[in-house]
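Here is the structure we will look at.
Here the complex is missing one protein chain, while the rest keep their positions.
And then chain A:
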Amino acid sequence: MTVMITLEATADGSRHSKALAAGLFLTGLVVATALLSLAWTPYDPTAINVAGRMAAPSATHWFGTDAYGRDVFSHVLAGGRSALGVALAAVGVGAGFGVPLGLLAAGRRGWVEEVAMRGSDVVFAFPALITAVLIAALCGPGAVDAIAAIGLFNIPVFAKVARGAALGVWARDYTLAARLAGKGGGRISAEHVLPNIAGLLLVQAAIQLSLGIVADAGLSFVGLGTQAPQPSWGRMLADSQTLAGQAPWLVLFPGLAVVAAVLGFNLLGEGLRGRLAPKRGA
C-alpha cells in the first residue's frame, strides 16, 4: 500500500512541479509586462496616428498598429494592467467576504450555515454577465462595475470552498482540544482552521484569477468593463472583430495575452495543488 502511494506521489509530483514552473513563468511574464507598462511602453498606448494606421507587425511596431494607428504592443502591455487589476480586486472582494462567511458557516453550523449557504446558492444562480448588466444599469459601466460583478460571483465560490475545507478541520480532534482550552469559535477559526485551509484557498484564488481575466475580457468586449480610452484586451478584440480578415494581428495579440494569463493562473493553481497534496498524508 505505502509503496504504491509513494510511487504515485512522485509521478504526480513531477507533473505538478512542471505545471508550477510553467504557471510561474506565464503569470510572471504577464505580471511583469503589466508592471513594466506603468513605467514604460514603446509608444503612448492611447496616442492616435492616423497616418500609420493598420501597419503590419514590423521592427518599429512589433505587434503592428490598429485602425487609429495606436501601437498594439503598447496597448497589449497596458491592457494587462486593467485585466490583472480587475481580476485581483475581484478575488480580493470574493475572498474578503467569502472566506469569513465560509468559516462562520462551518464554525457555527445550524441556521447560520443554512442562511450563508442558501444565500450563496442564490448569488451563484446569477452569472457574472447578468450581474454586470444590472450593476452597469445602476451605476454606469466601468472597471468598478466589472470588479463588483466578478467579485460578487467570487464570494460564494470562496464561501463554499472555505466551508467545505473548514468542516474537515473541525472534524479533527485538535479543534476539540482547543475548545477544551477555552477557545471560542472565532479564535479557533483564526488559529487552527484558516492556516490549515490557506493552501486550498490559494489554489482557488489562482483559479478565480484566471476566471476573472476571462470574465473581465468578456465584460469589456460587450462594453461593460474598462471604458475607453483605457486600454483593455476585451475591447481590443471587440474593436477589431470586423478587421480580423485584413489585419489578423489585431485579434491575435490580445487573444494570446488572454490565453497566456488564463493558462498561467490555471497552471499555477494546478501546480500549487500538487505541492499541497502530498503533505496531507504525512
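What we mean here is this: a residue touches a chain if its C-beta (ideal position, glycine included) is under 8 Å from a C-beta of that chain, and two chains touch if they have at least 3 such contacts; residues count from 1.
Just so we're on the same page, contacts and distances are computed from a predicted model.
Peer 1: Hey, which one's the missing chain according to UniProt: "Peptide/nickel transport system ATP-binding protein", "Stage V sporulation protein AD", "Glutamate synthase conserved region-containing protein" or "SPW_0924 family protein"?
Peer 2: "Peptide/nickel transport system ATP-binding protein"
Peer 1: From the list A:L35, A:V115 or A:L176, which touches the chain that is not on show?
Peer 2: Answer from the full complex: A:L176 touches the omitted chain.
Peer 1: Against the chain that's been left off, what residues of chain A make contact? List them.
Peer 2: 1-4, 6-7, 172-174, 176-184, 192, 195-196, 279, 282
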